[in-house]
Structure formats: C-alpha cells, structure tokens
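A single protein chain has been removed from this complex, and every other one stays in its place.
Chains: A and B, in written order; residue numbering restarts at 1 for each.
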Amino acid sequence: MNRITYTVAKKPRQFWGCISGAGGPQARLTRPPSLQERCVAALARVERTDFLSPLCIGEVVHASAEITYTSKHSVEVQVNVTSENILTGVTKLTNKATLWYVPLSLEDVDRVLEVPPVVYSRQEQEQEGRKRYEAQKLERMETKWRNGDIVQPVLNPEPNTVSYSQSSLIHLVGPSDCTLHGFVHGGVTMKLMDDVAGIVATRHCKTNVVTASVDAINFHDKIKKGFIITISGRMTFTSNKSMEIEVLVDANPVLTNTPKRYRAASAFFTYVSLSQEGRSLPVPQLVPETEDEKKRFEEGKGRYLQMKAKRQGKAEPQP
Amino acid sequence: MNRITYTVAKKPRQFWGCISGAGGPQARLTRPPSLQERCVAALARVERTDFLSPLCIGEVVHASAEITYTSKHSVEVQVNVTSENILTGVTKLTNKATLWYVPLSLEDVDRVLEVPPVVYSRQEQEQEGRKRYEAQKLERMETKWRNGDIVQPVLNPEPNTVSYSQSSLIHLVGPSDCTLHGFVHGGVTMKLMDDVAGIVATRHCKTNVVTASVDAINFHDKIKKGFIITISGRMTFTSNKSMEIEVLVDANPVLTNTPKRYRAASAFFTYVSLSQEGRSLPVPQLVPETEDEKKRFEEGKGRYLQMKAKRQGKAEPQP
Partner (left out) sequence: MNRITYTVAKKPRQFWGCISGAGGPQARLTRPPSLQERCVAALARVERTDFLSPLCIGEVVHASAEITYTSKHSVEVQVNVTSENILTGVTKLTNKATLWYVPLSLEDVDRVLEVPPVVYSRQEQEQEGRKRYEAQKLERMETKWRNGDIVQPVLNPEPNTVSYSQSSLIHLVGPSDCTLHGFVHGGVTMKLMDDVAGIVATRHCKTNVVTASVDAINFHDKIKKGFIITISGRMTFTSNKSMEIEVLVDANPVLTNTPKRYRAASAFFTYVSLSQEGRSLPVPQLVPETEDEKKRFEEGKGRYLQMKAKRQGKAEPQP
C-alpha cells in the first residue's frame, strides 16, 4: 500500500517544454503535441514497477521524468522517484517507473492524435525504444484476451483458499477522482487496486504486508466521472515468501442509457509479509481448488520463476 | 463523531441493477427509474440510526444495501454496515440505516420522477413498507412546522446552560462537497451536523464524547454548490448518562439574485460521555433557562422515555 507523503521536485528535468508532475507512480503528463490542437494525455500502461524502499511520513519526495521514446501515437515516459529525509539529508531511490501515454483530442476524446517525434541524442535510443514499444504492444493484446473473468463470492470458504481472501471494492467515480477533463486519474485507479491487493494479502496471512512490486498495469479503456467501478482482487500464487494477487477493474457507465460493464484495467501485485521488525516472514501456502485456480497458480509460478531468473541474470551477468 | 476509515463491499447485493455505494451512513444511490429519462436520486430522509460499535482505523467496512419499499415518488433503501478486523477476522455490525431517496429529473431538478414499482417476495412486505412510508411522511411534515427557530449567541453564559455549549459552524459548499450534479452530498451535511453536535457535547461535559444515535434526519430542501450553510447545535435534554443535541442546517444561496435563507435539514443527536477506559460517565445536568428551553427539555424527555420504553419492549416482548 502506498505511503506517499509530500511531493517536491527539486531539479525537475524539463524536456521540450513537456511537464510530467509525478507523485509516486501516479505520474501525469499533459502536453500539446502540436500548437494546432489541444489534447489530453491518457495513461495507457505502467510497466512493471519495483518498490525499492518505503516512503515515510515527513520525507520529501523528488520525482523527475523524461520522455524516452515516441511512437506515432504514444509517448514513453521514464519517472524516477527518490525520497529524502530532510533532517538527516539521506536520499534513497524509491522506485523507477515507465509509463505510456496516448494523446487524445480534447474536441473528441475518442480520436487519438499524432505525437511529434522526439529527438534522440544517440541512434540506439530509438531502436531500444522501439523494441520496448513492440514488446508492450504484444503484451497488451494478450491481457485483453484474458479479461472475460469475474470474481464471484463464495459462502464459508476454507482458510488459505482463493475464495477465503478474495475481496471487492465498489467506488463511484466522483469529481475529485478525475482530471480536468472528467476522466479518472490513473493514480486513483492504481491506489484502489493496491488497496484491494493489500486487503487480500492481509486476509491471507494476517500480518503486516507491503507491496513488493506491481506487474505491468494495462488501462484497456477510459473511465469517466459518474461511472461505478468494481475493483476485485484474488490470490493467484504464493512462493515461500511472496504472494501474487490479480486485480481486475471493471467499469459500469450507470448513468448512460445503455450501461454495459467492461474491463477497464488489470494487473498482478506481489506482496510480502513483514514481522514487527520489518523482516520478511514465510507466507501460508495458497490452496487452489478449482481447475481455473490451479491453472492461474501455474501461470503465477511461471511469472515468479521468470522474474527470479531475470534478477539472478542481472546479479551474475553472463559472459 | 465518525471514525470511518476504509470502504470495502465484499458481497454487495445488487438489486435490480441499482447500486448504492455506502460509507457509514453516507449512502448514495443513483439509478435510472426508467430508460427514458436520466435522473439523480436525492436523499430525503435518514431514519433513526443507532451506532452499535465504533469503526477503528485499519478495519475494513462492508456496506450492503437493498431497496425495501417503493412509493410512487420515493425509494426506501436499507443499508447494513459491518466492520471487519482483517487481522483477527472478527466482524461486527456497526449500524443499520434506512434511507429515503426521491428521483429528480436531470433535465429539470425541480421535477420529481415516478419510481417503477419494486417486486416483493412476500405480500406483507408491501404493507409493512407502506406503514413505514406513511409514518415518516407524517413526521416530516411535523418537523417542517418546528423549523422557524434560529440559534442566537448569548454573552457570558453560565456553565451547564443551553447558551454555554451552543455552537455554529459556517461552511461554503465547494465542488468536492457535491455530487456529479452540483448538489451537496447527504453524507457531507451529516458529517458537519455530527461535528457540531460533538462540539456542543464536549463543551457541556469536557470529556471524550461519542455519538450513540441519530434521530431521523429530514432533508427539507436541496443545497447547491456555492451556497453558504450554517450548522447550529444546541443541547435540548440530558438524562443521567446521555445528552440530546438538536442540530439545524440553514442554507443561504448567496450567489443568486434573491438570496433567502432557508432550513435545509434538522435532526436530534444523542451523545454519551466516556471515561479513558471507554466506560460511560454521568453527564452534568442541563439547566434550561427560557420558556422555549424548558419546553424543548420536556419534549426531549418525552423522546428519551419513548425510546427507553421501546428498547425495553424489545428486550422483554409482551405476550
């Protein structure tokens, strides 16, 4: 769960006159891609984010951001968040995040505008960026197919089962949840997702839990003021010391004439359980019951092993 | 005073596709009564509500709601709020509340729309509902007559008098106090009313005080964005261990061309005084001075004795 306190950007990098005010992973970007047409930047995706160290009350947060790649219709923004204890002067990297924005026309928010190309200082930057762009595009499409599913309540579930800890939250999108143009802030959705994931994790292991990382969050569709959103979380996998929780966000445009519930966002959160002294504790093992739960458990295990291999690969680089 | 912390609906009952997001007694309901015309549901009345157990920080709140009766122009909604300590798994009923909503046309908010009739599972449900509907209608009209009165400041009042503890709060209704349609949230008004009642009770007995119950709250008229509201509280009655405080809400449409102050809502709050250990303390006796104060004291005594009899009647049901 988030512990954001106080936002200060000491040395904000201004790139191209573009501004990206950032508060933890809740970065916002609003920029006109050209002088001809006003636009709003819609958050489309947040890449996998690791929470390296917690933010504490009273600390000053520094967030800096820069554009690292542009495709025809999207902008990649890299955000770095550091925390500073202003009494001791100690500074720590809190997290790094990569966000993808899509510019929408303010006259017609269903129309995506073209992004003026960024100028790279090195040739390879463009190639590396294009690789990242293609990879996330593929992943986005995969998630979209996975999205039929809904979390259903179960009566009298057994401890350690998926049903036992699954939780849902209902939220009416009010004016203060929204940007200037009446769409819900990406950061509001992300906070609610983290809230639900935290409840699921606490219910499962009855201890103090913290977010260790968030898998890529895909925003499949816009959510508008007045919509009802249902944020559901269910545990998918446990390793010895971590829990993976899938969070689904469904939106219901209740006030429109033809309300039709749709999947607006989804992500996997990884939580760890901490002792009073802040050391990580073993986690009760999840007991998948249905075929679907067993399938999701195996998929979660796959993601876990892949991340573990990646981390070890980084720690001991191959020749 | 409210201690609401965290809102989660685990198993929200969806009735007719109507949604009632609820946060403590601040339930909201927005539903289209027919597909032909969009509407907003205005909170008209909250029935007497007992606060059975406090909500503590970190607990998860479950609020569920269902429609229990419909008249031609109003909807009765029953809300149940339970709190769950997710570390221990202990669940407690926090309160039950009955709310009446009236659907207003979004094209013309002064026009009340017709409510499509609810389908009852048992015949008696409709009859019981109609009784509740008639009873509250009568009570609403009575309160309206009582509403001329204004709380006036008194210089150098004596301790334990009504003047000594009476308090007023002035609030400009801002955008974040309002629903999507620019009317103040019922929950915002109720919180301010409870705030004032809490100040009156604290001034009277100089101890830690908590809300024990709230009498029916009638919302006589809508309050819009930009209006100034004055929330006044005065003690009306004390028993050995409880205080009754009348709270009046007056609205002033300052920005309109013909501002005319009107009574927007009123209710009686019952507070108790608690020791450090949470046990209820005796309360200093109120000293009514004027004829009006003495009359209100007797009326308060009547309500107190009636509620006491009702509670005892429930505890020891007659043959």
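To be clear about the criterion, a residue touches a chain if its C-beta (ideal position, glycine included) is under 8 Å from a C-beta of that chain, and two chains touch if they have at least 3 such contacts.
These figures come from a predicted structure and were not determined experimentally.
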| item | value |
| --- | --- |
| Listed residues B:54, B:116 or B:226, member touching the removed chain | B:226 |
| Omitted-chain contact residue, chosen from B:52, B:87, B:169 or B:274 | B:169 |
| Interface residues of chain A (partner: the chain not displayed) | 6-12, 17, 19, 21, 28, 30-32, 35, 38, 60, 86-89, 175-176, 178-180 |
| Hidden partner chain, residues of chain B it touches | 153, 167-172, 174-176, 195-196, 199, 202-203, 206-207, 225-226, 228, 252, 254-255, 257, 259 |
